[in-house]
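Missing here: one protein chain of the complex. Every other protein chain is in place.
Presenting chain A:
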Amino acid sequence: MCNATMERDETAMTETVIVLGGGIIGLSCAFELQRRGHQVTVLETRRCGGQASGAAAGMLAPFSENVEGPDEFFRFCRESLRLYPDWQGVVRDVSGRDFEYTASGSLYVASHAADLLVLEGRLLWQREHGSSGRLVEGTELQSLEPMLSRHMLAGLYTPEESHVYAPDFVKALEQGCRRLGVHIHEELEQLELAEFEREVLVQAADGRMFSAGRLLVCSGAWAQELAVTLGIRIPIYPIRGQICAYRMEVHQPVRHMVFGPQGYLVAKANSTVVCGASEDVAGYDTTVTERGIERLRRWNRQLFPHLEHTEPFHRWAGLRPATQDGLPLIGKLASADRIVMAAGHYRNGILLSPATAMLAADIIEGKPYPAFNEAFKPERFGTAIGYY
């Protein structure tokens, strides 16, 4: 093959892409696109991984987070969990950075007899969709999770679920992106979409102009700022999640991700137990409140009495991008050919990052994708003016 042909082929296949937002979704999409040979630039108004991604407990738990039925969202979560072993391996290799990835399994605990009917109903459909979960009680429950309160009657044990340490994982992704050749620009303060018809032009507050052939919007709770420019409704709202962490003593382990109707607890390899999370309607305010953390603490000791006299050593909060119907917005805009959205992952951004990266990259490359992803079409909420 002569050089001229090769160059022409590469030009035909290579896209230049601006990714708006350096959270877990933006970095994952950038990583995948660059890996496929495209040239990606990530634009971040603050620091990469600073919002929902940094606040996340990193649970990869499609079965515990989806309790209603095998809908499109569950299928997307399940697909992403399937991708995780290879995905995190590639991120590790490319970045050269280590991060925790633990196949702990999960326990969804029941404190009322009335919870059992619901857990049995969940098992009925989840066992048909990749869970080998089962109900555990009595001594088996105690041996699985020895510090758990004896008031807990039973748990739904799902061995397939795992977790990553999100702050380290996001750092590895960022490093991996840089090593692959992604240009990352941080602390740009304000970004303006100046042009998106003939080409994509994004202007930063300091006047710098970035250009590309395509724009991938991964700005989470900030994506709605584009609604007027793009002329569509982008109903994504920030929901504050407050989290706290305790130091874990070796003789008092928490072995699984432990879920209940009020929240979750998960032990990390750095000898901490992370407990989350509040869901506060507080606009873009990321303040940690006494009430938000105390609420978690009072609930924690119902599950794990040994935490009664332990003070959390760390408290933090992030903004999760929640959408009007609970589904993310992923897809190409029918009204603006150069723009693809991937935002609104709410509580599941870490879990959904590989599946979203694959889907967004496939969409940008014009590849076909599974029909269930139609549920995530970004223009489903109508135009900015009203409904058709």
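As a convention for this text, contacts are C-beta pairs under 8 Å (C-beta built on N, C-alpha and C of every residue); 3 or more make two chains touch, one makes a residue touch a chain; residues count from 1.
To be clear about the criterion, contacts and distances are computed from a predicted model.
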Quiz item: Missing chain's UniProt protein name, "Thiazole synthase", "Cytochrome c oxidase subunit 3", "Molybdenum transport system permease" or "ABC transporter ATP-binding protein"?
Solution: "Thiazole synthase"
Practice problem: For the chain that's not shown, point to the residue among A:Glu72, A:Glu195 or A:Glu279 touching it. | Solution: A:Glu279
Quiz item: With respect to the chain omitted from the figure, which of A:Phe169, A:Tyr246 or A:Tyr346 is a touching residue?
Solution: A:Tyr346
Quiz item: What is the set of chain A residues that contact the non-displayed chain in the whole complex?
Solution: 68, 111-118, 120-121, 124, 237, 239, 261-263, 279-281, 294-295, 298-299, 302, 322-327, 346, 380-381
